[in-house]
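The complex is shown incomplete by one protein chain, all other protein chains being positioned as in the whole.
== chain A ==
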Amino acid sequence: MTGVGIGWRPEIAAFVGALPGPAFTEVVAESLHHIDPALLPDVPVVPHGVKLSLGGAGEVDPARVRLLAEAAELVRAPLVSEHVAFVRAGGLEAGHLLPVPRSRESLDALTRNIRLTLAELDVPLAVEPIAALFDWPDDEFTEGEFLTELLDRTGARLLLDVANVYANARNRGRDPVAVLESFPLDRVAYVHVAGGAEHDGLYHDTHAHALPQEVLALVAETARRVPDHLGYLLERDGDYPPAADLVRELDAVADAASLPRIT
């Protein structure tokens, strides 16, 4: 996948459907079975899972893995993606993505769960590290080391979220470009780009605010470091702005990545 895309959401279906040239789109995998396929643009669709809980201590739920595989078949997806996170533990649903400790133990658990998932999938799986406001005290790896090891073990690919890289680096006082460089950039399948906002001194990756210049700068840094053109997907999940603003953001992403505009 090369080019710029935007995440399909029911709230902005008419906007996404009217774009003349998106390179691809992404749909929340768990909602895909309820969507009229005719509403999706006629471009590659990536099912994006949010409830598999790959980072959970227990094995992934086979029913959820099957649902992800079915979603991929339903839209003839070129690949699927999920998060390096857990969403439930001890029978409790967290309701959102929680970070895993970067320890050998969780590396083993993630490796097992990603292998179990890949066994059911006919297409590649890209995994996305999440934005987290805290680190676990028992971290044994940096994020870059952890991801490199995980992808080496499983053969999965990387869904690089530059907004998460920015959020994590900024909230820990690190250089976002240095963090980016520590990631296994040769394994990137595609890139997420999203907006956020600062609140009480911390940057929150909200997907409901405008794209900051710093995130756009990371798009450009990524494009410079990965010579093959990648797919860059704008994620907007709430507080949707006027169409003109979304067009401006899509154009800004295309310009930053030196890709053709899709608007």
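Methods note: a contact is a pair of C-beta atoms (placed from the backbone, for glycine too) under 8 Å apart; a residue touches a chain by one contact, two chains touch by 3 or more; residues count from 1.
In this section, contacts and distances are computed from a predicted model.
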Practice problem: Match the chain absent from this complex view to the correct UniProt protein name in "TIGR04222 domain-containing protein", "NADH-quinone oxidoreductase subunit A", "Mycofactocin binding protein MftB" or "ABC transporter permease". | Solution: "TIGR04222 domain-containing protein"
Quiz prompt | From A:A13, A:V43 or A:L185, residue that would touch the chain that is not displayed | solution = A:A13
Exercise. Quickly run down the residues of chain A that touch the omitted chain.
Key: 10-15, 17, 36, 39, 240-243, 246
